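What you see is the complex with one protein chain gone and the rest in place.
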Amino acid sequence: MTTVISNPADGGAVPPAPRQSRKLPGWSKGLIWVAAVIAALSVASYMTGVAQLTATGTIQTALVLAIPILLAALGGLWAERAGVINIGLEGMMIMGTWGAAWAGYQWGPWVAVLAAAAFGAIGGLVHAVATVTFGVNHIVSGVAINLLGAGLTKYLSTLLFQPVSNNPRESPPVEKFDTYSMQPLSDWLADLENMQRVGLSDVAGVLRGLVTGISPLTMLALLLVPVSYLVLWRSRFGLRLRSCGENPTAAESLGVNVYLHKYFAVIISGALAGIGGAALLLTPGVHPGYLEGQTGGRGYIGLAAMIFGNWRPTGLLGGSALFGYADGLQLRSGGSTVMALFYAAVLVLFAGAVALVFMRKYFAAGITLLGAAVLYFIYWSVDEMPSQLSTYLPHMVTLVVLAVAAQRLRPPAANGDEYRRGRGH
Amino acid sequence: GCAKDSGAPSGGGNASGSECKLAPKPPAAAAGTTSSKAPEKADGSALKVGLAFDIGGRGDASFNDSAAAGVDKAIADLGVKKENVKELSAGPNEAESAKQTRLRQLAADGVNPIIAVGFAYADALKAVAPSFPNTKFAIVDATVEGATNVTPLVFAEEQGSFLSGVIAAYKSKKCNVGFVGGVETPLIQKFEAGYYQGAKAAAPDIKISKKYLTPAGDFTGFQDPAKGNAAAQGMVSGGSDVLYHAAGASGKGVFTAAKAAGVSAIGVDSDQYNQKTVEQEKDVIISSMLKRVDVAVFDYLLAVAKNDLSKMPKVFDFSVGGVGYSTSGGKIDADLQAVLEGYKAQIVSGQIKVSDKPTS
Amino acid sequence: MKLNLRSVVLPPVLAIAFAALLCGLALLVSGANPLTAFGTMVAEVGEGTAAVDIINGGATYYLIALAVAIGFQMKLFNIGVEGQYRIAAVVAMIVGGAVTLPPGLHALVIMLVAIVAGALYAAIPALLKAYRGVSEVISTIMLNAISLGIVAFLLKPEMFGVLRANSLTTGELPESAHVPGISFGAAGTVFGLGLLSVVAGVGYWVLMNRTRFGFELRASGESATAATAGGVNAKRMIIAAMLLSGAVAGLTALPELLGRDHTFTQNFPQGYGFSGIAIALLGRNHAGGIAFGALLWAFLDRSALALDNIGVPKEIVTIMQGAIVLSVVVAYEIVRRMQLAAEQRKVGQQLGTTSPPDDAAAGGKDQPAATSAGGGAA
């Protein structure tokens, strides 16, 4: 055969077949990250003398602020895993707050949660009808739903709340959940924290924040993370749902009812966002009732947290935590502490750079180092961030992180695409 | 195991402190310097009163409500006819032209006088008032230069807040108090300024921490109890044990934080101790800085009824009972009241000048 | 695509009717009489300054909606117009207050500054998307929030803020920067810069339909892959579109500011951005359609006051706006499908490969490509 097939001198050698490499499972990475972050924080709080960084209170506040975002993000996850972009989360969240207040002041917190879910789900249903049935562009529909949600709740509260609370923008107070603490663990950790030992006390502070003064809703929200993972990645329903987000035509060809699954996903998404809304008025410390404009864009933040978390439950948990933490920190103790956070960021980046060097990703390492250097310069040159700007710290952090990580992100392949039955090739 | 947290406060943060070394008390005030003026009579039955509310309108449990109360009092005392009172309220994020239009609508319907509630109406009034020279306008919280038929109803929040500062200083066990502002606007800064000076006057070495939830322009800060709560918690863990808020609805979050930590709080605008939406936290509300929009509105209507605006005060301050403090809840004992009256007297007499700009 | 009148006009009409029905029901529930309500809304237009207010409001909305539409044309969701116009307005007013120039030129400079500022703020998401692949939806949402901080920072008395009537402003503009309006006496005054919208509209149409840039923009929107193969530089287009969008957004606030307020106060209305998005959708990114949408929006805004005046809950208007947007896009979607099916049928007949078009039911089948933006966004 070589008579006709002649191998050019150079290209003769046939290159080797590609081999695939095993990589770490996701959860272990997650743990490593958490460890790294806590370490960075405790070192930072030691170096900068800002105990707030790892104080129990900070963590508790972070938790309270993170929960609504977390739930919204979960909502986003469900919808987008099924291929439906959902920036209507904000609107659904608003409807959730309203529903929770309306049911809550009459029948107590648990009913409130259910009502919130129901109201959010209604928003989801509308979104599903528009996007799945009518193939309306997802962002378009989302924007419309945010308008509708805001209008509807305002209208309804003038209609139903004003007579009771004689205030058109506010519901009567809602009975709240009790909070629970893991005793004696909590107190024991408290002692540890008060010992003011580097590292130890910090870890104790963080942990204590997570086991002290937790409301059932918070537990529910945190529980929903693994639940979402199990359902989406370990169940038949979840597999089908995700297949709708990856390649609906293929799913269809295997007898999966794509419309149905997308509907389910988006409705669940709405329900979760709704519960997120409920969290705004049922978690400890916050005002127990509906307030116009209460959500303040948390739906969008939730979406950001989800993207931030690369469309994965653990990731979005991290994203929401970051938001809650950064926000809580700046609210509790203003601009100076925020700079301490910069310090922590520098540490994390530096560690990352080292890791990258070991992975022989020198370029990336260089970039990371550069970033670290820049941040350190800011930390060193600015002693207090102007309050006007520090308020939006979480948003800036998101921007930065996205700018660094965006290319690693892996959205579902058919996310945002219009799907029509019997149209595939 | 998982134990339910009993309502018992979980201790006021870790930072420690001790009672303030108080400045010498002011001389007791000669009784009755203030607005216990005999109720004057006038017939307002002819008035067609218009109220242009800011966002929220009647029932917002804040200054809109307070203004409404003033009108209600006028209905009761001056015989203003209820059907002659027209109330319109602004929507969020509405355009400037909407405000103008609202005022025009009222004026065109022959409503007179017209009271615009909130400084947001300042520019609108400036534009509209000249075109209705025979209509009497009033605006709460702002002065409109150049418009002769607009009566400003502005308040000395800094004076009221001064006393809040005094109260805080006297009540603080750790000599460490806090202020939570909703949105960092000049108006709210007046509260901060007064509070700061008051606290310092009463306890020169007191520690005062402050936090604004959002910067000027981002008005979500008045509507976000979660953030109010977070900020308050921060202060508590920083050692503050008396919190004063001027944060609108976000203030509810401050109260809940105070209750949770077992520290005291001071309300704002109206007597929040008796406010329905915060009744669960009422026991931590030791006092409220009263901003008597109702008084101002009533006095204004009275003056209009008497057709004599000349005697309207430039600023509603202590001297005319435009600002004050509440004692409901009984946390302000007699001697503290005496002290407060003392400071009040000094402010009225001008011995103490309260600046309305934050020093820091 | 050629404009088939029925398919262009019918959907919005139906949608508005549907929305009206919806709100009518809502009104009935709340015990108000829909007919009187709608009656007042319409009658209002004739009264006082209503007509002029609607035109002025419309002009503002038109600018911001155009800004959004420029992005939409290539499926860029510039949610950030909100932040862009605020930043632009503040910066422009600060500069405008600082410089002294002859009348006319002064206003011109301010506009220029606004354009540049808007474009620069839009450059952040543009670069992030072009070079780091960051979804513009998220980045612009973040930047909207951040813009509030920046504005507040600039308005600090220590910076450029001037205290007036208890609110911070950028200070009065000198006479030379004012732009006179067209006065209709008692009926009000139309902003001089309202004309800006007209110019922008014409420019937009020409740009989109007659120039290479417009073609490349729309091509990228229709199929990024095909555009790339056709020699369109995706990165460049993203940046160009974003900057242009931001620049137009930057002009949004100027008609009001130069025509009436002459200063930017801290409580300058927010939310124009999201209205702009909705309006761009209503108008299908078409210069004419957007104009219609803008006026409709302004009219609805205005009628909120009228309703409040007769004691009808004005929130109904927001509901109506949301309902209209949603039903309009749905209506257009349906019409689009029917059109393509019809066209394929036509082709089939012409080629003789087919039976008479007996199955309208098959309207459901069409090509993968959808005209409504594909939202490669979040």
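The first chain written gets the first letter, and so on, giving A, B and C; residue counts start at 1 in each chain.
By definition in this document, a contact is a pair of C-beta atoms (placed from the backbone, for glycine too) under 8 Å apart; a residue touches a chain by one contact, two chains touch by 3 or more.
Note that in this section contacts and distances are computed from a predicted model.
J.: What is the missing chain called in its UniProt entry, if the choices are "4Fe-4S dicluster domain-containing protein", "NADH-quinone oxidoreductase subunit K", "Sarcosine oxidase subunit gamma" or "ABC transporter ATP-binding protein"?
T.: Of the names offered in "4Fe-4S dicluster domain-containing protein", "NADH-quinone oxidoreductase subunit K", "Sarcosine oxidase subunit gamma" or "ABC transporter ATP-binding protein", the absent chain's UniProt record gives "ABC transporter ATP-binding protein".
J.: What are the shown chains that the left-out chain touches?
T.: When the full complex is considered, the omitted chain touches A, C.
J.: Using the definition of touch stated at the top, determine which of A:A250, A:A355, A:L369 or A:V400 touches the missing chain.
T.: If we include the chain that is not displayed, A:A250 is the one touching it.
J.: Among the options A:K154, A:R208 or A:R240, which residue touches the chain absent from this view?
T.: The single option touching the absent chain is A:R240.
J.: Considering the entire assembly, which residues of chain A contact the chain that has been omitted?
T.: The missing chain touches chain A at positions 1-8, 10-18, 20-21, 234-236, 239-240, 242-243, 246-247, 249-257, 407, 410, 412-413, 422, 424-425.
J.: Tell me which stretches of chain C touch the chain missing from the display.
T.: 1-2, 210-216, 218-219, 222-223, 225-233, 340-351, 353-355, 357-359, 362-363, 365-371
To be clear about the criterion, only the chains that are shown with their structure count from here on.
J.: Could you tell me between which two chains the number of C-beta pairs in contact is largest?
T.: Highest contact count among chain pairs: A-C.
J.: I'd like to verify one number: the distance from the centre of chain B to the centre of chain C, where each centre is the average of its C-alpha atoms, in whole angstrom.
T.: Spacing between the chain centres: roughly 39 Å.
J.: Where the CA atoms of chain A average out and where those of chain C average out, how many Å apart are those spots?
T.: It comes to 30 Å between the two C-alpha centres.
J.: For chain C, which residues are shared contacts with two or more other chains?
T.: Residues 148-149, 152-153 of chain C each touch two or more of the other chains.
J.: Could you list the positions in chain A whose residues touch two or more of the other chains?
T.: 297, 388, 391
J.: Which residues, counting only chain C, touch chain A once they are in their complex?
T.: 26, 29-30, 77, 124, 128, 132-135, 137-139, 141-143, 145-146, 148-150, 152-153, 156, 274, 277-278, 281, 313, 315-323, 325-326, 329-330, 333-334, 337, 364-366, 368, 370, 372-378
J.: Applying the document's contact rule, which stretches of chain B touch chain C when the two form their complex?
T.: Answer in residue numbers: 88-89, 91-98, 100-102, 104-105, 108, 119-120, 122-123, 127, 141-144, 154, 184-187, 214-219.
J.: Please name which positions on chain B make contact with chain A in the complex.
T.: Answer in residue numbers: 1-5, 10, 13-14, 55-57, 59-61, 92, 184, 211-216, 218, 220, 223-227, 229-231, 233-238, 249, 252-253, 256-257, 260, 276-280.
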